[in-house]
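Worksheet for the structure shown next.
The complex is shown incomplete by one protein chain, all other protein chains being positioned as in the whole.
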Amino acid sequence: MNESTDVQSRLAEKRFKLTRVGVTGVKKPIEVKRPWGSRTLNATLDIYVDLPSDQKGSHMSRNVEVTSEIVDKTVREPVEGLENLASTMCGQLLDKHEYASYSEVDIHADYFLEKESPKGRTSLENYQIRAKAEGRRNSRIRKYIGVTAIGMNTCPCAMEGTREKLKETHPEMANDLDEIPVITHNQRNETTAMLEVPAEKEVEVNDLIEIIESSLSSPTHEILKREDEAEIVIQAHENPKFVEDVVREILSKVLERYDDFPGSTHIEVKSESEESIHKHNALAERITTFGELRE
Amino acid sequence: MNESTDVQSRLAEKRFKLTRVGVTGVKKPIEVKRPWGSRTLNATLDIYVDLPSDQKGSHMSRNVEVTSEIVDKTVREPVEGLENLASTMCGQLLDKHEYASYSEVDIHADYFLEKESPKGRTSLENYQIRAKAEGRRNSRIRKYIGVTAIGMNTCPCAMEGTREKLKETHPEMANDLDEIPVITHNQRNETTAMLEVPAEKEVEVNDLIEIIESSLSSPTHEILKREDEAEIVIQAHENPKFVEDVVREILSKVLERYDDFPGSTHIEVKSESEESIHKHNALAERITTFGELRE
Amino acid sequence: MNESTDVQSRLAEKRFKLTRVGVTGVKKPIEVKRPWGSRTLNATLDIYVDLPSDQKGSHMSRNVEVTSEIVDKTVREPVEGLENLASTMCGQLLDKHEYASYSEVDIHADYFLEKESPKGRTSLENYQIRAKAEGRRNSRIRKYIGVTAIGMNTCPCAMEGTREKLKETHPEMANDLDEIPVITHNQRNETTAMLEVPAEKEVEVNDLIEIIESSLSSPTHEILKREDEAEIVIQAHENPKFVEDVVREILSKVLERYDDFPGSTHIEVKSESEESIHKHNALAERITTFGELRE
Partner (left out) sequence: MNESTDVQSRLAEKRFKLTRVGVTGVKKPIEVKRPWGSRTLNATLDIYVDLPSDQKGSHMSRNVEVTSEIVDKTVREPVEGLENLASTMCGQLLDKHEYASYSEVDIHADYFLEKESPKGRTSLENYQIRAKAEGRRNSRIRKYIGVTAIGMNTCPCAMEGTREKLKETHPEMANDLDEIPVITHNQRNETTAMLEVPAEKEVEVNDLIEIIESSLSSPTHEILKREDEAEIVIQAHENPKFVEDVVREILSKVLERYDDFPGSTHIEVKSESEESIHKHNALAERITTFGELRE
């Protein structure tokens, strides 16, 4: 390449640094290795570096090259976790973009895990994995792994309201109505937990799925025969949960499960319910560190 | 314009006619007049004509011109219904594309209607209007109006299953449990009814909304205080509905409400539930004519 | 199951048959076998049967069971093409829903194929596969395979317009300007070809990709170094194409490539450009049979 056509390396006319410059929506199949076997994930990647104030453009094709080189390597040698792939990419981005001081990689992919219904029926359930890494020159790369799970939650507030109403209209059942779960609105819920993985530590996505699903009123299943369905509905109504409850329960379990993680460990938990009695959604979220949670 | 640059009018190299050629995703604010006042709808339009086998290209800018001219006119003189706007546009498209034998306009827009909760609290609820027209040269333009409403439905099958389970675990309540609505899964449901409007007839979108909402287990509301919420939950559980039931009830009410419409009148009804116990949706649909329904 | 809880099998109150009843958005990884190896596709499936007028509900869990059984089998014995998977499922749906006379399966999945840039650089490019099958009791199952490819097209009309303008402002270059491709608007284009696969015939998705990409102004590539980029841009401008041209060229090539397919073979081709000079898209579409095209 002669100099005249390396337009990106020219001096920028307007001298402002840029926070993030890169490519979004790059799709690649990635071979991931787990203790229990390998798996192909169809991943979508966003890949950025920063840009100093005096350089006109970022060489974006290098971002895609980094992806391809690493992803091609995974065919021969599967990566151990998407967050480690993102981390390796962040290092190589800083190598390839010598002018950059920051690099970032965001990945998301569909993921499947075999789950058992209350009556022992197994099916492959679908989740979304999210991984992220942030590189800073001459500093440790920070990496994150997370998962989004779809589950069910039942409203504790409406349950109390309907219980009272039913007692009024059926006074003879007043005592009995305290003994059984009563009707309330329930709905599809989408909950995400995203956790920093400290150096020398590991987070298994399947554990995060377990933590999220056990914090909802109930997990959901693709195949439910009649008996399973009744079990799930009863279980969900015996565990009514606000989105607020879901987030707090996950925070509590994560703290316990990863009690050796340092106070600086970043964590984000978000739970959103597609309210069946409203046209809008209900959302609760906490963005914090382990240190703040432990106070 | 000299001939050399009217590239569209040149002879096509490959001689195939095309079913639909046009523009999609054109956004325009449209002033609509109702018996009870005017309203601005932010509409998205898809606008097509067909193309004969010997002509290279369609003059797509004419489609957008038709839109703009008509929409500009609505500022001074609001249209009476989106389906009539679509119909007028279909006529003008055939005028402007002298080579076309078919024209089609699809419109959708957010719509708001004031609704009252069980306890008399009013709020503006959101719906989607859909309108469509199909023009054929030397033939009557066919026009359609429809609406999508979000509501709630509760599963009648799981309700029977949990009732049986609860009777087993609470045998002393066995009789009482037949007297009250019991727990089941319920969820957000999106239902669409789309109806042909025959010549000389009219369909009011607000009537379609009424028909859809009364066919669901319950309509939903943006604002519900505690008492309202209990009312809605109880009402929804006293009307458990499969998506199949929702579609059939709408078909039945439409037939009754528009009993003077001819047998050739086209109708489509679709109901989709975001199942709270599954990660997938449940859907029921009927595409037919009034004539077939009346058999 | 005792009779009282098989709510679906009860008599329907409103006696209308339903066109389609089923589940949508079921996600499953599917192992597909190709002449050149196996591959895991992350598929999303919609699965329907019809419902006679006298039956209250469809047993939707059977739809998901059919999926799971077949998909589980593909782990041991990969299917040869998604359209054959859809076809097998349609047969089993009619077996499991003894009351149904129609079954339908729609599948879409991300797909990757190694492609070479003009300068010989290879990368895995992303496409969307679509497959569909329709079963009718006592009749042959019809099956379809298709693909959506993202490419680039350049506008032939604006090219002529700018050539004229440039000749006016640069009269000394008038002759030269006829010798080179001149500037025009170009843009991302999404084109889909969906083809019925007749009994005893086969359609290879990679062939459809080749047909679509060669009918656009240019295919696109994830990695392009500077020299590649110039090649692609020049090639695309030497092949300016309306969406109308793209659809017709695909129709022509499909007819030639599958010249032994019967006249009843169904075909749909759609090309949509995200116009760079407009906020809306341009679309051309043909829905027809081989018989009509051969006329």
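By letter and in written order, the chains are A, B and C; residue numbering begins at 1 in each of them.
Here is the rule we use: a residue touches a chain if its C-beta (ideal position, glycine included) is under 8 Å from a C-beta of that chain, and two chains touch if they have at least 3 such contacts.
None of the values given here were measured: they were computed from a predicted structure.
Enquirer: Among C:34, C:137, C:170 or C:201, which one is in touch with the chain left out?
Expert: C:170
Enquirer: Taking the full complex into account, what residues of chain C touch the chain not shown?
Expert: 125-126, 150, 152, 157-158, 161-162, 164-166, 170, 172-173, 176, 179-188, 218, 220-222, 224, 226-227, 229-234, 236-237, 274-280
Enquirer: List the residues of chain B that touch the chain left out of this view.
Expert: Residues of chain B in contact with the hidden chain: 1, 5-6, 26-29, 39-40, 42, 61, 64-65, 68, 71, 110, 112, 123-124, 126, 222-226.
Enquirer: Which residues does chain A use to touch the chain missing from this display?
Expert: Where chain A meets the chain not shown: residues 4-5, 7-8, 12-27, 46, 48, 51, 56-58, 60, 64, 156-157, 160-161, 164, 242-245, 247-249, 251-252, 272, 278-288, 293.
The definition used in the following text is that only the chains that are shown with their structure count from here on.
Enquirer: I'd like to verify one number: the distance from the centre of chain B to the centre of chain C, where each centre is the average of its C-alpha atoms, in whole angstrom.
Expert: The answer is 26 Å.
Enquirer: For chain A and chain C, what's the span in angstrom between their mean Cα positions?
Expert: Chain centres of chain A and chain C, defined by C-alpha means, are spaced 30 Å apart.
Enquirer: Using the touch rule from the top of the page, what residues of chain C touch 2 or more other chains?
Expert: 5, 26-27, 64
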